[in-house]
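Sharing a structure, written as C-alpha cells. Questions coming.
Every protein chain but one is kept in place in this view of the complex.
Chain naming follows the written order as A, B and C, and within any one chain the residues start at number 1.
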C-alpha cells in the first residue's frame, strides 16, 4: 500500500519511472502491453509500405520510401528495447505477436492499393501517430518517453513526405488527382480509429491517465488530429470524406461525423483485408530466418570457446 | 547373330518394330536415349514459353500460347509412353533428367527475353523440330513413329502461330520490328544447332541410319530447314543473321555460314543462360509435387482395400 | 431503367464476370510447368485456358456494350487495380496444390449453380456464354471434387494441407453470395443471377463433399470482401504489373 502511494506521488510530481524503480504490477503490464503494441505497429507497418518500394514511380521517391521503412525498423528496435527494460524478451514479444495475444495498429490491416496510398499513410497515419506520440513524450515511464522523443523527430519528416506525395499528385493529371482522393477516402476513417474508442468506452483509459502513461484522452487527441488535417487537406484540394465535418465556432474545433465502430470491430476481429497476411508474413520471415539466428549463436559460441582455449 | 540379321532384314523391309519384338540391346538403348531426349525437350520446352504466358500482350495470344504449351505437355506424355514401351519407367526417365544423364534440346537453355521470342520459337524452333519429326514419322520403332504422326499435326499449327506473331510485329511500330528482328537474331543459329553436329562428326548417326531410327542425316535436315526459312523470312521483311547466306544455283540450295560450334559446346557444357535453372525448376516442381503423388497412391490404396473388404 | 442505362449496367455486369474469369485464369496459368506431374500440368493448363476463353467472351461483350472503342484487350490491359471487379478469392496467390484445388472446388460448385441460372438470363448473349461455360465447369467440377476426396482421404500430409487451405479460404466465400444494387436491379429484369439465393445449395454441396473428404469448411467467423467495388488485396497489383507489362510498355500497338 505504502509503495503504491509513494509511486503515485512520484507520478503526480512528474517524476519519470525508471526500469529499476519499484512499480505496481499492473503498471508494468499495462506498459508492456502498450509499448509492445507500439513496437509491433512499427514492425508490421513496414509491410504495407514495403509493398510499394519495388514499384515507387521515381528513384527519388523510392529512396525516400526505403529510408522511411528503415526508420520504422529503427523505431521498432528502440521500442523493443524499451519493453525489454520491463523484463520481457524480444522472443517473447514476437511470440505474442504470432499467437495473436499482442496487437498492432489495426490500420495496417488495410491494404495499400496505389502509389497514392504511400502519401495517405505518410500524411494521415503518421500524422495521427505523431499527435499521439507528441503527447507520449511526457509519459511517466522514462525509457518509453525517451523513445518517443527520438521517434517524433523522424515521424514529422515522414508526415511531410507523405503530404508532399499527395500534393504532387494533386498538381498532376486527372487520374493522379483521383488516385490521391481515393487513397484519402480509404485512409481517413481508419486514421481516426487509430486513437481508439471514445473516452467513455475506453477500458484502460482512466487508470492510464492517472498513472500518466497516457497524457491526453483518445477523444482529445483525435480532435487535435481532425483540426490540423482539415486545413492541410484544403490547402491541396483534397476532400475529407465526411459530410458532417464543419467548423464549430463555439467549441473552437471542427465537428465531425461518428466513426463506424462496427467496421472497426469487423477489422479487429479478423475481417480486415490483411489481418492473416500481416502476421503470416512476419511469421514466415521469422521462421525462414531461424537458421540464420542459429548460425550466429553457434558462431559466437565457437568463438568464445576458442578464446577461452 | 541370326536374330540380329533377321532384325536388320525387317528394318530393311520397312517393317515397324513393335514393343514385344526382339531387338538388339543397342537399338533399345539408342531409342530410349533418343525418345527420352525428345520427351524431355517437350517438357523442358514448356518453361521458356511458360515464362510469357502471364505477360502475353493480348488475350487471344495468351489463349494460343497456353494451348501451345498444353500441347507440349501432351507431346511429352505420348513420348514418355513410347519410351515406357521399352521397359523404362517415367520415374527413371525423370531421374536421368535431374541427374544430368539424360539430355534435352540445348535451345531451351537460351532465355526468352521479349514477346517476340514467342514468335521466334514458334517459327524457328518448332519449324526445325517439324523438319526433324516429319522425317521421324518413318522411323523404324512403331510407337515412336506413331507418336510423331500425332505430334507433327499439332506442331505445324504452332509454327504458323509463331510466324504470325512475327508477321504482326513486322507490320507494327519501329520498336516492334526491332523486337522481332532481335528475337530472330538470337534464335537463328541455335535453331540450326538443333539438328546436331555435321554428319562427319556425329557419333550415333551411321548406326541410326542403318537401323532407320533416323531417316535423314543431320546435314540434310538442316539444309531443308534453311531453304524453307529464307523465303519465309523475306516474305515479312526479316533478315536472317548470316552474311554468307546465298542461293547456290548449282546445288539448288542455299549456302550458309559455319555454325559456331564453340558456342554450342559452351552451352552444352553448362554455360547457357538457363541450364541450371531449367533442371532446377523441373526438380523443384517435382519435389513440391511429391506429397500430391503420395496422396493419390494412399487414396487409391485405401479405395482398393475398401473394395476388397 | 432506360435502354441506354440498361446496356451500361449489363456492361458492368459482364465486366465483373469477365474479371473473375481473367484473374482466376491468370492464377491457374501460373501452374504451367509447376504441376505435381505432367498429366496434372496439362489439366491445370486446360482449366486455365477455359477461363481465359470465358474472360474473352464476357469482356468482349462488356466492351461491345460500353462502346467508345473498348475491346476485350483494352479492358484487360488498360485498367488499374481499383477498376477491377473480380472477387478477392480469385486473386489470391496460387499457394500450394491443395490451396489451388480447394479454391477451384469451392468456385466450381459456385459456378455450376451460377451458370445454370445465368443460362436462363433474358440477355441472350449472357445466356449463350453461360451455356458454353457450364459445360466446361461441369468437367472442372468433376475433377476438383475428385481431388478433394483424394487429398482429404490421402495421406496425413495431404489432409493437413487441404484443411489449412479451407481455413484460409473460408472468409473469402462470403462475398460470392452478397448482392449489391446493380445486380439486384438486373436481377429484377431477369438478366442477372440472384447470387444470394445460391448459398444454401452451394453450402449443402460443399458440406457433403467435405464430409466425405473428412475435412471442414470452418464457419465464417471472418469475411474479407470488396472485390466488386475494387477494394482488393495487395496481391492484385502485382498480378496486373505482370499481366499488363507489354501493353503498358508499348502503348497503342497491335500484337
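We adopt the following convention: contacts are C-beta pairs under 8 Å (C-beta built on N, C-alpha and C of every residue); 3 or more make two chains touch, one makes a residue touch a chain.
Note that the coordinates shown come from a computational prediction; the quantities given were computed from them, not determined experimentally.
For the options B:92, B:154 or B:182, the residue in contact with the chain missing from this view is B:182.
The missing chain, though absent from the display, is touched by one residue of A:43, A:120, A:151 or A:213; that residue is A:43.
Listed by residue number, the positions of chain B touching the unshown chain are 48, 51, 55, 111-114, 182, 186, 269-277.
For chain A, the residues touching the chain absent from view are 43, 46-47, 50, 53-63, 66-67, 69-70, 73-74, 76-77, 80, 115, 165, 168-169, 171-173, 175-176, 281-282, 285-286, 288-299, 302. For chain C, the residues touching the chain absent from view are 80, 237-238, 240-242, 244-245, 248-249, 251.
Methods note: only the chains that are shown with their structure count from here on.
Ranked by C-beta contact pairs, the top interface belongs to chains B-C. Distances from each chain's CA mean to the overall CA mean are smallest for chain C.
Between the Cα centres of chain B and chain C there is a gap of 35 Å.
For chain B, the set of residues that touch two or more other chains is empty.
Residue positions of chain C touching 2 or more other chains: there are none.
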